[in-house]
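All protein chains but one are shown in place.
We just call them A and B in the order they show up, numbering each chain from 1.
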Amino acid sequence: MERSDIEKLLRKVMAKFVDQEVIPVAREHDESGDFPYDLFKKIADMGILGIRYPKKVGGSGGNTTLYCITVEELARGLLSLGATTAMQCLMATDGLYRYGTDEMHEKYLRPAMRGEKIGAFQLTEPEAGSDLSNVRTRAIKSDDGWIINGMKTWSTSGPIGHFHTVLTQTDPDKGLRGLMFVFIPTDTPGFSHSKKFDLLGTRTTQMSEIYFNNCHVPDEYMLGQLGRGLDVLLTILSEIRVMTAALALGLQRAAMDDSIKYCKERVQFGRPISSYQLIQAKIANMAVNLEAGTLMSYKVTHLIDKNIPCLNEASMAKYFTTESACKAADEATRIFGAYGYSMEYNVQRYYRDNRFLLYGGGTHEVLQTTIARQYLR
Amino acid sequence: MNIITLIKQVPDTTDIKTDPKTGNLIREGIESIINPDDRHAIEVAVSLKEKYKGKSIVVSMGPPQAIDAISEAIGMGIDEGILLADRNFGGADTWATSFTLGKAIEKINAYDLILCGRQAIDGDTAQIGPQVAEFLGLPQLTYVMDIEEVDDRRIIVKRGLGNGYERVESPLPALITVIGELNKPRYPRVDLLINACKENARITLWNAADLKVSVQEIGLSGSLTRVIKTFSPKVKREGEMLKGDKGEAVGQLIERLAGNYLI
Partner (left out) sequence: MAIFIDYDLCTGCKRCEKICPYNGIEVKDGKAVVNERCTSCGVCIDNCPENAISSDIKEKEVPDFRDRKGIWVFAEQADGVMAKVTKELLGLGQSLAKDLNQELSAVLLGNNVGHLIEELQKYGAQRVYLAQHELLSVYQTNPYTKVISEIILHNKPSIFIIGATPIGRDLAPRISMRLNLGLTADCTELSIDQEDGLLLQTRPAFGGNLMATIKTAYSRPQMATVRPGVMESKKIGTSSNCEVIHVDSSLTKEDVVTRVLEFVGEKKKVVSLNDAKVIVAGGRGVGSEEGLKPLFELAEALGAEVAGTRIVIEEGWLPVERQVGQTGQTVRPELYVACGISGAIQHRAGMLGSRYVIAINKDERAPIFEAADWGIVGDLHEVVPTLTNAILNRKGK
């Protein structure tokens, strides 16, 4: 007997969850700007936070495709919720999962999958964004571990996280070859954070600066090998990019769904504006971009699930879907006319939120350069 | 406690639109979902299982695609599913459906409680529960809005009757039909959902031969009623302005309302 198709079924289940639990409260969450603990708990209860990890560590035994379907649907309801979930499933916990000890799994990974502890991933510094060779947060070897000093900025979950996977420099002379990831719980003495940033979009995302003042962590908190920080990042970089693509797809679908509904309802000159060809052109472009982006993105997830390298494809998917999402949100506000300018409708939120995707997972200027390099070398 | 839950996959009627020109239903793009009342029944089954152990089974009659409803129920925490799928089950009215479900339950044999939703949103008949109970010779408790007590021999429930509720006690095994007020169904868990879609998922397919029923007793052949025609109730707005002073206008309105069974 033929079994159900998990990809279709999961999408259906997630769509229902988003329609019933997320969309009705999305505006409220965006306005308050608080972390959506209640939704995060519901997501955890569905086993979503462990979707990428095998059952033996308490995960749900899924894969990258199922992960991306989930975050795409969540992003359709509220982009920042999709991003928060995506972070918890991947960047915040992958190093912990791959390189952490059983004890660390017990103390941090399992609670993270149950939604009881929030994790985060810290790369960016005032002087180091796309250029990671300039990371200045310093890790110095001590007798029984590492001592960390420095700061990170644009730290997602900085004010609320329970643990961080932090990129540090062990030897500034070595540049990229001196990088190392360290696991730092926020109850480590010497850890502190600034007040929360006020953001244009993805307003439930809690961003701040974080500071390390002689933070001491044991040897086993080094994630991966000494000087191999970049390799740790590269292990999941394709997945980070395609996840960002999935977020963009979700936002795009939200913008398109709202546009379709609105243009069929809005009547001008005696007929719905959906009957005008310039509106139709906008809808057609949204649909084509969405279809192309979906094909690109899920091609990548299936490659990742088969362990086939695909960083270039992932970069292209991220670049294309994000640009499409920005266009879709822009066009949506035009279809809505003045209502697109009103805080009462959701399209303004898509318009603000989409900016986040331009920077998360690599700026497009850098992405274009790396994509071009594949063809020009 | 062994619990059997009867579920149905239905088109999501809240999505259904009618073609404004022909008045025909537009069925393209309509999602198939677990019937909403049945979702509440699944929630009862799963929460009782968590409390009292035992086995929970869902049974559904439908086309092969209805396996999705069963997979989702397993995602919610049900142990096993049985899909009754056979071309010959097609076109069944409620009598033939209840007969088929009854035969399947007899084949399962071991049960303490049978649950189903009050009614399905595609047919709204609310007949399957009582008919299956009668087929099996079990007491029935319909419109259950709360389960107060249950042990291995008896159950006490509240039945919601619109103008109030009735507290009733029944011995087990019994069949209960539930209404939405009873609980808030959980969402499926990803790990269970993944299991449900695997080759070795605990879902069994039974056809007419497995139930040892003759083709004359099931599906359209077994049905005692026949749909002889269907039509759309209403195509467009009347758009009628009611004239006269307020008394006259209201009088006309009352006539229209009564004529369309609205009061």
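Going forward, a contact is a pair of C-beta atoms (placed from the backbone, for glycine too) under 8 Å apart; a residue touches a chain by one contact, two chains touch by 3 or more.
On a predicted model such as this, the values are computed, not experimentally measured, just so you know.
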Problem - Shown chains that the omitted chain touches within the full complex - result: A, B
Problem - Listed residues B:Q9, B:S56 or B:S98, member touching the removed chain - result: B:S98
Handout entry: Per the touch definition above, residue among B:S56, B:S71 or B:S223 touching the missing chain
Key = B:S223
Exercise for the section: Over the whole complex, note the residues of chain A touching the chain we left out. Expected result: 261-262, 265-267, 339, 344-345
Practice task
For the chain that got dropped from the picture, name the residues of chain B it touches.
Solution key: 11, 13-14, 16, 18, 22, 24-25, 27, 63, 87-88, 90-91, 93-95, 98-99, 121-135, 139-143, 156, 161-171, 174, 216, 219-221, 223-234, 237-242, 246-247, 249-254, 256-258, 260-263
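Operating definition for what follows: only the chains that are shown with their structure count from here on.
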Practice task
Name, in rising order, each residue of chain B that touches chain A in their complex.
Solution key: 31, 33, 64, 67-68, 71-72, 75, 83, 186-194, 196-199, 201, 203, 205
Problem - Residue ranges of chain A in contact with chain B within the complex - result: 1-6, 8-10, 12-13, 16-17, 42, 45-48, 50-51, 55, 59-62, 66, 70
